[in-house]
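Note that one protein chain of the assembly has been removed; the remaining protein chains are unaltered in position.
Labels A, B and C are assigned to the chains in the order they are written; within every chain, residues are numbered from 1.
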Amino acid sequence: MSIATLEIKKGLNVAAIREDFPILHQMVNGKPLVYLDSTATSQKPEAVIQVMDAYYRKTNANVHRGVYALAEEATAQYEGARKKTQKFINAKSYREIIFTRNATEGLNLVAYAWGRKNIRAGDEIVTTQLEHHSNIVPWQLLAQEKNATLRFIPVDDQGQLRADQIETLINPKTKIVACTMMSNVAGTITPIRDLIARAHAVGAITVVDGAQAVPHMPVDVQELNCDFLAFSGHKMLAPFIGILYGKRELLEAMEPFLGGGDMIREVHMHESKWNELPYKFEAGTPAIAEAIGLGAAIDYLNELGMENVRAHEIELTDYALNKLRAVDGLTIVGPARAEERGGVIAFAVPNAHPHDVATIFDREGICVRAGHHCAMPLHERFNLPATTRASFYVYNYPDEVDRLVETLEKVREIFKS
Amino acid sequence: MSIATLEIKKGLNVAAIREDFPILHQMVNGKPLVYLDSTATSQKPEAVIQVMDAYYRKTNANVHRGVYALAEEATAQYEGARKKTQKFINAKSYREIIFTRNATEGLNLVAYAWGRKNIRAGDEIVTTQLEHHSNIVPWQLLAQEKNATLRFIPVDDQGQLRADQIETLINPKTKIVACTMMSNVAGTITPIRDLIARAHAVGAITVVDGAQAVPHMPVDVQELNCDFLAFSGHKMLAPFIGILYGKRELLEAMEPFLGGGDMIREVHMHESKWNELPYKFEAGTPAIAEAIGLGAAIDYLNELGMENVRAHEIELTDYALNKLRAVDGLTIVGPARAEERGGVIAFAVPNAHPHDVATIFDREGICVRAGHHCAMPLHERFNLPATTRASFYVYNYPDEVDRLVETLEKVREIFKS
Amino acid sequence: MDDLYREIILDHYQHPHNHGELPDANIHAHDTNPLCGDVLYMDIQLTNNIVSDVRFRGKGCAISQASASMLTDEIVGKSLDDVKKIDKQFILDMLGIPLGPSRIKCALLSLKVLKNGAYGITEWPDDDEE
Partner (left out) sequence: MDDLYREIILDHYQHPHNHGELPDANIHAHDTNPLCGDVLYMDIQLTNNIVSDVRFRGKGCAISQASASMLTDEIVGKSLDDVKKIDKQFILDMLGIPLGPSRIKCALLSLKVLKNGAYGITEWPDDDEE
């Protein structure tokens, strides 16, 4: 059943969607696969797999520099994907969409190309205790190099940013505010608009980590008014590619990050001139097939409707939170209400290490992740060395939550928790 | 016919190889496709296309951090590809193989993570007039930032490096020697061993651009004794991924380049500890499917035998050079003998602009590239604003050279050259 | 002969009109095509806001050079306001040949340079929706 034949009114027709994801229909350790790790990486629908396959079979050529038919077609598809991405997040111009390797590279690009030029000793950079390491380490490296100070907005017991700290922490010394829109552990949807407003009021730029938000809810960069937004294709039904949105004025004023082919207009032995945006920031041969796959993934998500994706995840998360709260002794990280969080639930089982928990889940064919999920400071905040994490996407449904909860009972039995 | 069924003795069974490349069997502008642009990017065999397709349909999961079956399998395949790459270039350890976005990123990684730390005002960096922009611009940016001097080894009329200049240019002030093993325009195979020996004699490190050499001839990093070697998967039958080899001692001593997930061991709010090699330099989710595709491409090339690949290209280049030399008035860039060059021939047609030449080729279904091929300084050296370039790989054969030459005659007729 | 290179295009390419320079002209503009490194310079003499003379020079392909030759023919005698109104379609109609996306860029290089000159800017604001 193809997605196009469905009439989706509210929420999603998950049964039909599942038909589009070949990987889901397999047995693992003798049990039907239950994939609850989309926060780490999502699965890909037929439409995405096929568009890449077709690219390699019919179109493959290097972009931008060829005048022959294959190269023209590859370029048209590659640039078409950029326009789709632009529209998906409502950027003003396709020139504001830079393809990177992943969200991490996007954040580092800002830290290098904007940060290295604009940060001086004594300046402050603000991030939060909620962040993924990708939105901490680039700023640590920058702060260290420039003798700047890195500050963290703390998190309350519910996994929400402490609103009362924002005004003090984001102050006239602040030059960069880097914050996630949605935590990949606590699920927290942050008050990103307040942070952006405050940052702009003190003259700081804002770098939003959209790695979890963009795949799971409508995101409009013009409405947000953020300066940069980084996210990853592989978490939104697409292949391994990253996207960095940046406001055009800022990107224009920045020096390049990586040097090489395609990002230049002229190279002479002792000086070079940079290419126009976005190419100035895309050095070397880009991930062409992957960009085209991203375009197909965006088409797919648009067909579902991001409002519906969000509604579906709220529903499923609400169902899961209620079931999990009934499990004795479980610690659940993050906000209480599904509306305040994404479709990700990290939890700790008494006496059982997350690694062991995940292994027992694996025996049941259930994919959950165990560890610090690249968010050690957040785990330190909650005094948890690690957690087990289940996360949902468009292809998950309540029966899978039931299997999660049943298996949790088995874990508790083994570990007498 | 599958490649495995062939008995290849010397040279290649091109007819059989062509069966493995689906893209080649199509008509373009009513003519059978002739793909002569592998220097820009190569085509992919079934084995590579299928392994990626299978990955998305059966295995896709994020690597390194999952204990469930899919993640274990994805990690095994991803790390398996690293080992294949290690063996392919005969690196001592898999820890010396870093997956990057492309060759360009690999070169920039060295310029940032080694260069920014070790280069001081007055130091000299040596590159050559032959280079692709990717091996010029990163050093320009570095030299500019550190007030170092960038020097170029000049090229003689044959497109070979001026051996008499090496000793003066690489001197005790030199800290980095960055040179290609094979030019993507002149085809020149450089005296890279001499350069490396001289560089080490004066205490400089060597950064070899292997983007053209690694796909087309046997390369052994231990025999070369280079410190770094960067190359690109997409030019060697593989998808969009890059590879940076670095000597372990150097990589160990370097600070990280990009910060984020996977490259850390511990992140705390105010300090972090880096992961071991090669992960220290692989921040964020890597290109998993692409690495696996690279592994399949290496298997394919190994099956052909890199010696045979090289022999085939010498033969075809020799055939083409002879035919092209017979075309009146044509300027052919680069060394005269096929043994001294890779399978790439850039030429200029009197009175006809390369862009127009390539368009006329396109009308005949022939893919050639026109422009400066990201090597403006080399074109300036030869006083050519641009050239038309034809390049060969394992799937090309003499009939295609004949079609190239016939079409050249047509070009000359139109432009009265 | 290939219809892309019909006689008139080749003729303008091999014998360009208005080729050369006007060092004392009121307007000097230039731009490059990053795809191939082609460069085009245009000197425009305005007299009472009318293009009284124009010259171009540079390096480029038959399409870009013929387009410049034909375009400079077109603008002599036109007012600056009329010059500003010249658009992409005008150029494509003027050339009258089928062009793929990358060759369209060649065809439009002369228009970019003309606009740069007419508006007194160094880069022609692109249409994000193109």
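Here, a residue touches a chain if its C-beta (ideal position, glycine included) is under 8 Å from a C-beta of that chain, and two chains touch if they have at least 3 such contacts.
Predicted model only: the values in this text are computed from it and were never measured.
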item: Omitted chain - touching chains that are shown; value: A, B
item: Candidates B:H25, B:K58, B:R265 or B:K416 - the one touching the absent chain; value: B:R265
item: Option from B:R65, B:R101, B:K247 or B:R363 whose C-beta touches the chain left out; value: B:R65
item: Selected from B:K58, B:K92, B:R162 or B:H270 as touching the chain missing from the view; value: B:K92
item: Contacts of chain A with the absent chain, listed as residue ranges; value: 351-356, 359-360, 362-363, 370-372, 376, 379, 385-386, 410, 413-416
item: Interface with the unshown chain - residue positions in chain B; value: 64-67, 69, 71-72, 75-76, 92-95, 264-266, 275-276, 279
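Note that in this section only the chains that are shown with their structure count from here on.
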item: Topology of the chain contact graph, where touching chains are joined (line, ring, star, complete, other); value: complete
item: Interchain centroid distance [CA atoms averaged], chain B/chain C, Å; value: 37
item: Centre distance in Å when chain A and chain C are each reduced to the mean of their C-alpha atoms; value: 45
item: Per-residue overlap in chain C, given as positions that touch at least 2 other chains; value: 35, 37, 100, 103
item: Multi-partner residues of chain B (each touching 2 or more other chains); value: 355, 359, 362, 370-371, 376
